[in-house]
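First the structure, in the form of C-alpha cells, and then the observations on it.
Missing here: one protein chain of the complex. Every other protein chain is in place.
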Amino acid sequence: MNDLVITKHIHEKDSFKIENYLKHDGYKASARACTTMTPDQVIDEVKKSNLRGRGGAGFPTGMKWSFMPKDAKKTKYLVCNADEGEPGTFKDRLIITKNPHAMIEGMIIASYAIGAHVGYIYIRGEFFREARMLEFAIAEARAKGHLGNNLYGGQHAFDIYVYRGAGAYICGEETALLNSLEGKRGEPRLKPPFPAQVGAFGMPSCVNNVETFAAVPYIINEGAAKFASLGTEKSGGTRLYGVSGHIERPGVYELPLTISGRELIDHCGGVRGGKKLKAIIPGGASAPMLSAADIDVKLDFDSLMKAGSMAGSGGVIVIDESVCIVEMTCILLKFYEHESCGQCSQCREGSHWLSRLFQRIENGGGTAADLDTIATVCGHMAGQTICAFADAVTGPALSAVRKFRSEFEQHIHNKGCPFKKGHEHRHGEKVPGVAHV
Amino acid sequence: MALSETVKARLEKMRPQFPTEQALLIPALHFVQEEKGWVAGESIKEIAEYLHLPLAKVREVVTFYTMFNQKPVGKVHLQVCTNVSCWLNGSPELLSCLEKRLGVDCGETTKDGRYTLSEVECLAACGTAPAIQVNEDYYEGLNVERLNKLLDELDKQLGAGKKDIGCASREEFKL
Partner (left out) sequence: MSNQISKTETDLNYCSDKKMPVPPTGPEAKPLPKMTLDGKIVEFVPGDTIMQAAERVGKASQIPRYCYHPGLSIAGTCRMCTVEVEKAPKLMTACSTPAADGMVVHTRSEKVLKSRSGVLDCLLANHPLDCPVCDKAGECELQDYDYEYGPRSSSFAEEKRVFPKSSTRHFSEKIVFNMNRCVACERCVRFTDEITKTNDLVMLNRGRKKELTVGDEQKGLYNDYQGCLSDFCPVGALTWTDFRFQKRVWFLRHDPSICDGCAKGCNIEVHSEKEIIYRYAPIYNAKVNGHWICDEGRLSYKMVMNPNRIIAPLVDVMGHGPVATTWEAVVPFVASTLKSSSKVLLVVGTDATQEECESLKKFLTRLSPSLEIRYFNGTGVKTSAENKPLDHLLRQSDKTPNTKGVESLGIKPLDSGAISGFDTVIVFRNGRAGIPSIASAKNVILWGVFSLEEVKALKNVKALMPGLATQEKSGTFVNSDGLAQSFNRAVVHRGFGLEVARIVEKF
C-alpha cells in the first residue's frame, strides 16, 4: 500500500470536518512549526522535502518561500491558487471537498514561514459549493483557535479569506490571479518584478497551489526526508493524479511520483471497454500529448520534460483509438482561443489563427502548407509572451502534428475527416463526486 | 435601486479584508448577479459609484470574465462543459439532446424564460465526466437518459415555482 500524504482519510464520513481532521493528527504540524521552529527552519524543511509546486509549473516550493523578503515590518500576503481551470484537472476540488483542513494547515505553516498575516484563497467562480465548504472549514478552524491572533500562544497571527473568481482560466496564472484579486482584469503581469517583490496590492506575496499547501503538514509531521523518499531524486512526495477520458475507473489517485503512464492506466482499470490506447495527455490540456508508444514514461516532472511533455497539473487524459486527434485538438484549441487574455500580440492572434486553421483541416479544407504554418505560428508564440499561456497553446498544436502527422495528412488528402464519428458516449455507472485511490 | 441593502451589507462585511476598494468589485458583481441573475447596465453604474471607480473600470471587468451575465438568463442556466474530457465522454450528445428538448440553440434562452443553454469550459469534474452546471450545482456522470430525468425534475421545480433552483449548497453550508 502506498504512503498517502493527502488522501489517507478521505473515504471516512464527513472527512472534511475539523473533528475528523483533528482525529488524525490534524493541526499538530502547524502548532509544532509555530512553537518549536523558526520560519527559516520551516523553509529549510520544505526545501529538503523537494516539494515542487503542484499547480502546473513545478517550481520548488521551499525556494519560492525563501524569495520572500525577511523584513518583518513589511505587509506580506499568502495566496492559495484554487482556480483549477486546466482541462483534465480536478484534484484540487477533491482536496477542498474532502480534506480542506490539510490545505488550511499548510497555509498556516506557510504564513508563519514567510511572515504573512493575511491569506487569500482564490477559488474559481464555478465552485459555488466548494467555496462555501471552504468558508465553513475556515470558520471551524477559527473557532478552534487555528486562525486568528496569537496562534498557539505565540506572536503569529493569520487569517484566511475566500475570494471567488468569475470564469477565466488565465486567472490560474499567478500574476493574473493577483490582478483579479485586486478587482481588475485577470491579465498576467510582466516579470520582473516577481510576486515576492510586488504581489497582491503591491506587497510581497507568495502564491501556491491547493495541493502544494495540503502536502506541507505531512512534511512537518513526518519529516522532509520521508516525504522526499516517496518521490524521485528531484521531486519529493506523492502526487494526486486526476485520470479521465477513456479510462475504466476515472478519478483522483494519490500515487508516488515514480509511477509510469502504463502503470497508472493499469491501476485505473485500463482503457475503457478494453479498447486500444491511442494517446495520453499527461499533465492537463497544456501538456504536449504522447502517443501509445510513449506510455512507459515516468510521470514525474523531469522524466516527462525529457520525453517532450510536462507533468503540469497531473491531469492525465486517456484517449482511445476511436478518437480523431485532429478533432480533439480543435476542441483544445477552441478552449485556448476562448481563454486568451489578449494582451500579447502573438497569443491573441495566434490562438485564434491556430484554432481556425485546425478547424479548417478537420472540415476538409486543409492543405499541406498548413502543417508548415502550424509550426510557424507556434514558433511566433513560444517563449516570447508575458506568460506561458502562448506556450501552452503550442503544446497540443505541435504535439498533435508531431505524433499523429499521418492523421493530418489523411485529412488533407481525403479532404475530410476519416473518423466522421469521433467518439462514443458513455453509459457506465459512476457515483458523482467520489474519488478512487 | 440596483444595489440592494443586502448587497451593500455583504460588501461592507468584506471591506476590512482588503486594503483597496477596487478589490470589492468582483464580489460586488457576484452579489448582484446572485440576486438578479445578471448584471445590468444600471447595476454596473451603481457599483461604479459605490466603489468610487470610473465606469470604464467596471465595464472592462464585467466583460472580461465569462461568468458575469451581461444579458438576463433563464431561471435555470444549463452550462454544459464541452472541453476535452467531457467531450471524450459524450458531451456533444448531451448538448444536442438539450438543444432538441428545449428548442433553442446553444447560447439562447427559451421563449418562456425558463432555460438558458450555454457551453462552458472545463468545470474540473473530469473524473465524473460528462458534467454540467445547473445554476450553482454540478451534475456529473450524465448520459442522455439521466439528463432527461434531470430536466424532468427541473421542469417540475419550475412548475411548482421553487425558489433558488440549482443552489443546493446555500442551504447545505449555511454559516
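Order of writing sets the chain letters: A and B. Residues in each chain are counted from 1.
The working rule: a residue touches a chain if its C-beta (ideal position, glycine included) is under 8 Å from a C-beta of that chain, and two chains touch if they have at least 3 such contacts.
This structure is a prediction, so every number in the text was calculated from the model and none was measured.
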Pick out which of A:Arg52, A:Arg185, A:His246 or A:Lys298 touches the chain that's been left out of the picture. A:Arg185
Which of these, A:Lys8, A:His117 or A:Arg360, touches the one chain of the complex that we don't see? A:Arg360
If the hidden chain were put back, which of A:Met37, A:Ala168, A:Leu230 or A:Cys417 would touch it? A:Ala168
Option from A:Ser111, A:Ser313, A:Ser340 or A:Thr394 whose C-beta touches the chain left out: A:Ser340
Those residues of subunit B which, in the complete complex, touch the missing chain: 54-57, 59-60, 63-64
Missing-chain contacts mapped onto subunit A: 168, 170, 185, 190, 192, 337-346, 348-353, 356-357, 360, 367, 369-370, 372-373, 376-377, 379-381, 383-386
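Everything below uses one rule, namely that only the chains that are shown with their structure count from here on.
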Enumerate the contact residues on subunit A facing subunit B in the complex. 75, 84-90, 92-93, 118, 124-129, 132-133, 135-136, 139, 161, 163-169, 180-186, 201, 242-246, 250-252, 281, 285, 315, 317, 319, 323, 328, 331-332, 335, 338-339, 341, 423-427, 429-433, 435
Inside the complex, what are the residues of subunit B that reach subunit A? 14, 17-20, 22-27, 29-30, 57, 60-61, 64-68, 82-85, 87-90, 92-93, 120-131, 133, 136-141, 143-144, 167-170, 172-173, 175
